[in-house]
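Excluded from the complex is one protein chain; the other protein chains are retained at their positions.
Chain IDs A, B and C follow the sequence of writing; residue 1 opens each chain.
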Amino acid sequence: MTVGDDAVAALQVLVVTGSAPLLVGVTRKVRALLEGRAGASVAQPWRDLRKLFGKERIVPEHASWVFGVAPLVVVSTVSLVAAAVPFVSTRAPLAGVGDLFTVAYLLLVGTVALALAGLDPGTAFGGMGASREMTIAALAEPTVLLAVFALSVPARSSSLARIVAATLAAPHRAVSVESLLAFAAFAVVVVAEAGRLPVDNPATHLELTMVHEAMVLEYAGPDLALVELGAAMRLVVLLGLMASLFAPWGIATTARPAQVALATLAFVAKVGVLGAALAGFEVFVAKLRLFRVPELLAASFVLALLAVTVSFFLA
Amino acid sequence: MTTAGAGLLAACVLGLAAAVAGVGLPRRARAWAVGVATALMALGALVAALAVIIGDRAFTARLPSVLPLSGVTIALDPLGALFVVVAAVVAVPVAVYGVGYALHGPDGRAFHAVVPLFVLSLLLVPAAGSVTTLLVLWELMAVASTLLVLADHRRSPAARDAGQWYAVMTHLGLVAILIGLVVFAGHAGGESFAVLRARGPHLSSSVRSAVFLLALVGFGSKAGVVPLHVWLPKAHPEAPSHISALMSGVMVNLGVYGIVRVGWDLLGGGPRWWGVVVLAVGAVSALFGVLHALVSSDLKRLLAYSTTENVGLMLIGVGAAGLFAADGHRTLAAIAMAAALLHVLNHALFKALLFLGAGSVLTATGTRDLDRLGGLARSMPVTTATFAVGALAIAALPPLNGFVSEWLLLQSLVHSLPSTSATVAVAMPVAVAVVALTGGLAAATFVKALGTGFLARARSEEAEAAHDPTVAMQVAMVALAGGCVAAGVAPTVAAVPLERATAVLGPLSTAVAFRGSGSSLRLNGISGSMSPAAIAVGLVIAACVVLGMLRAVGSPRARRRAEAWGCGRTVQTARMEYTATSFAEPLQRVFDDVLRPDLDLDVSHASESRYHIDAVRYRHGIRDAVDTGIYQPLLRAVGGWGRWARRVQNGSIHRYLAYALVAVLTVLVVAR
Amino acid sequence: MRRLARKIARTGRVTEPAPPLAYDDEGCPPAARALRGSLQVRHVDAGSCNGCELEVASAFGPVYDAERFGVRLVASPRHADALLVTGPVTRNMAVPLVKTWGATPAPKLVVALGDCALDCGVFRGGYGVAGAVADVVPVDVSVPGCPPAPEAIIVALRRLTGQ
Partner (left out) sequence: MSGSLYVQLLDLTAGLVLVCAFVVLWRRDLAAIIRALAVQGAAVAGVAAVSGAHHRDAEPLVVAAVVFGLKAVAVPAVLRRTVGRGGDTREVTPLVNIPASLVAAAALTLVSYAATTPVVAVAPSPETRTIPIGVAVVLIGLFTLATRRKAITQIVGFLLVDNGIALIAFVATAGVPLVVELGASLDLLLAVLILQVLTVRMRTKTGGLDLDALQELRD
């Protein structure tokens, strides 16, 4: 008995969607524990979403259709990525989408949609958030694509399934210089793209320090639920990408149900560990000033560039 | 007579007829007649080009009697045909748009007579088959476009200045092309492209390099590469918008066409450094262009700089192709070249669309200043929706067309490693970084253009009172937007034409870039595939599922309109919004060292106390560093030289005779 | 970093154990039931002396840790289910308070926190005071005290989340 490719894709989307709020719950829990608090239950973000789906929808008076469409675009793009990336199986559920460049640009679509929605109501803070988000996204782009470059050199392909398969076939590559450099660069980008400390503080209440939050200040009810779900799924997808690219062990290479089930568990565990590590790291750092963020991104860019260079010269 | 010949002949006849109609018909019928004839002309050329591509056979014709001495040679091969297709695909909607635009823009006899001639020259330049033919058509294109840039000169003095710049730059470019091609023809012993193609690869390397560099400079000035781009941000904003669309969408492409045609067809490719030079020029243009586009708050100027950026991306592809071809990687070279050529088509589609959108905004509001626009999404829904498609496409977002060519380009660059050559190993990471940074900044730029120009609240009364333009203009924009979506979802259609076009280029022949298998685009020779259709379908399915889930959990569907949340402020006005300038400010600050903005802050205090501020004046401007750093000193030097020359030449007949005497003496002494 | 890690390890958990939930059904406004265990709170200082703010901060601090009961402070009334209003409503804050209330999506609650919010407290009759919170927006839950103790705040919030 085997699991069909479409079923794997659907499974991945379900797992990512289901675990995304839980991952947010885990990061909050870890943070609370390190701060000496008890913290809310891990399932609390799900409760928040359940409530938001039933609340009233509000649209700012000057906003256009973009405002309503953006949350849908955010969730759709990240779902498509979740279906295409080999989180559970290398059998490339959606062959035409499972390319690292495609994935990077699909995630950018979500960012752009939200930035436009931030500008749409015509408020000061929405524009500010959009401007900052696009600044960070634009500066992170070189790192993203160079990290992709570095990863695709050993596999001779930017197809995710191929990269994962290549790493599985030669596990020692995972601790090579280029891989570690690319990992470091990618980690910085994940932090920047997911809007975590020290680039952005997801828990801030002060509008002037906001990036992501400022864009979504206007959303309420189901729209807000979609935006928050999208952000959480994005975090899972980014951490999952990191897990799949740098520690692909456990990913199913066949379609046997037992292996797929095991791979699902491995995926959840890996993302959980990475999320907890991220939350732990966040306790130790303060938010950077906005104009220090380019320095961080420049550093990650250099790491990615070195990864590419090294992968060529030390090969 | 073949289809191709008939199509081209029809195009020429219709073009001339349209020009005559422009001069001869009364005002009311003029715009319609010229528009229809121009569109038909473009369709004729389109048929001809498609016949050449489908038949995969070049069409050649010699008309010895048309021009004295050399005659006219027409040779339309698949590479040229591809550029004709691009020109025609843009020209048809632009012609339709022009019918509606005539109500708002210039409407004179001369204007209507020149437009079809300009379009005709754009359609015929890629079909030129000899040096003379190319130069004549090129000059026709240059003169026609100069006249069109000047069309609005009565209303705006800036147009006069722009026209002057454009005329000078374009003719300096022509001189470079002229010298290059004449030298080439002289050494090859013939001026038809067939002769050049046969002899080109066997000429001495110094001649070949000289010809290549001259062609790069000459065609590069038309393509708007840095540092020859200065005319572009001056001329494009001042030209009538559909003319800007033609200039940005089609004419600059012909610069790229010239570089490819001369460098990799007629000369048959060259050493590695040709590729490196083109790549470097492309990289600098891409970054410089996008940075200036980012900080421009004039919508059409922004689009003009973005043209420089996109030409840069095309040249990165061309340069990479040259580099790979010199190293013997034909497959990679074919992919890079295909990426560049596909980007030519894509850029033509979305840039024309964006300029038409900007033209609609300009006619509706009278301003191009993004800081005074806003709120158009509700007053101009069609323009906003089509502009949004163009903006997202140019930001290379899937599933639109800009993404496909950018993906192809990145794939070709990434697969160059591991390589044995240090040049490739150093150039490729840098090229990828440049493409990536350009892509990221372009996304920010067009979020700015769309978000502050069309969304948000109206920042001026003019923007408040805007409305969608006439039906003809709407049809044109919708058609181009449809083109962007179609080219994005089904790029596999372009596989065969691109294959045949790249096969024309000697060093790339027999290599296939990519094939369409089903809906997905599969690279040839290296591992890589992408299916834009699957992305589009996947996104639609995902959106439907999400909507269905929302319905299933019983989310309310009605939305309440409420005042935007302004932290409880009692008054909230459009003046509190982020403007285009403020949107770009963080990135401008990051790239301070490159952009060098002029900032000026005047604080005047009340006379009673220094603690009370009377007024604060903040001025901010960004000048083009190439303009101020290279051209202005150059112009000053030329001006100084001119003053000196005036002293020498004071009109006294005696002095002139004395000069003649000195000259004769010098000749005698030197020739002794 | 090492110092902070050592401090975290030494400090451990400082949150006091939660008292049993004193849940009486009639004290719970119907809107709270629709929230099903999740409460996002937007705090509005309508003119408070900042005494109540200290106690609110304390209720959300490590010792009382309101977050474990499913309550979170948020940055925008659009994200909120409840407005936590402190202080008498001053003339300058009356309009902003109404706007905040209007910006909150239904179902929504208003919690009036502290004596001033209930009846203007010591500021009653002041020239700058527009009235108590209930005079400006409908109040669902009142928490008396000057200032109310964190325990009282926690009890009121837990009644809304039911956790």
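Throughout what follows, a residue touches a chain if its C-beta (ideal position, glycine included) is under 8 Å from a C-beta of that chain, and two chains touch if they have at least 3 such contacts.
None of these values were measured; they are calculated from a predicted model.
**Student:** Counting the whole assembly, list the visible chains that the omitted chain makes contact with.
**Tutor:** A, B
**Student:** Just to verify: which one of A:Ser41, A:Ser176, A:Thr204 or A:Thr254 makes contact with the chain not shown?
**Tutor:** A:Ser176
**Student:** May I ask which residue of B:Val426, B:Val493 or B:Ala660 touches the chain that does not appear here?
**Tutor:** In the complete complex, the chain left out is touched by residue B:Val426.
**Student:** Just checking the interface: what residues of chain A touch the absent partner chain?
**Tutor:** 172, 175-177, 180-181, 294-295, 297-299, 301-303, 305-306, 309-310, 313-314
**Student:** Go through chain B and note every residue touching the omitted chain.
**Tutor:** 422-423, 425-426, 429-430, 590, 593
Rule of thumb we're sticking to: only the chains that are shown with their structure count from here on.
**Student:** Which pair, A-B or B-C, has more C-beta contacts?
**Tutor:** A-B
**Student:** Between chain A and chain B, tell me the centre distance in angstrom, where each centre is the average of that chain's C-alpha atoms.
**Tutor:** Chain centres of chain A and chain B, defined by C-alpha means, are spaced 35 Å apart.
**Student:** Rounded to a whole Å, what is the gap between the Cα centroids of chain B and chain C?
**Tutor:** Centre-to-centre distance between chain B and chain C: 58 Å.
**Student:** Would you mind listing the residues of chain C that make contact with two or more other chains?
**Tutor:** 76, 78, 103, 105, in rising order.
**Student:** Among the residues of chain B, which ones contact at least 2 other chains?
**Tutor:** Answer for chain B, listing residues that touch two or more other chains: 560, 562-563, 565-567.
**Student:** Taking the complex as given, what residues does chain C use to touch chain A?
**Tutor:** For this pair, the touching residues of chain C are 1, 4-5, 8, 11-15, 18, 34-38, 40, 62, 65, 67-70, 72-76, 78-79, 81, 103, 105-107.
**Student:** Can you name the residues of chain A that touch chain B in the complex?
**Tutor:** Touching chain B: residues 50, 53-66, 68, 72-73, 75-77, 79-80, 83-84, 94-97, 99, 101-102, 105-106, 108-109, 111-112, 115-116, 118-128, 130-132, 134-135, 137-142, 144-146, 148-149, 152-153, 156-159, 162, 207, 217-218, 221-222, 226, 290-291, 294, 301, 305, 308-309, 311-313, 315 of chain A.
**Student:** Spell out the part of chain C that touches chain B in their complex, as residue ranges.
**Tutor:** Touch list, chain C to chain B: 44, 76-78, 93, 95-97, 99-100, 102-103, 105.
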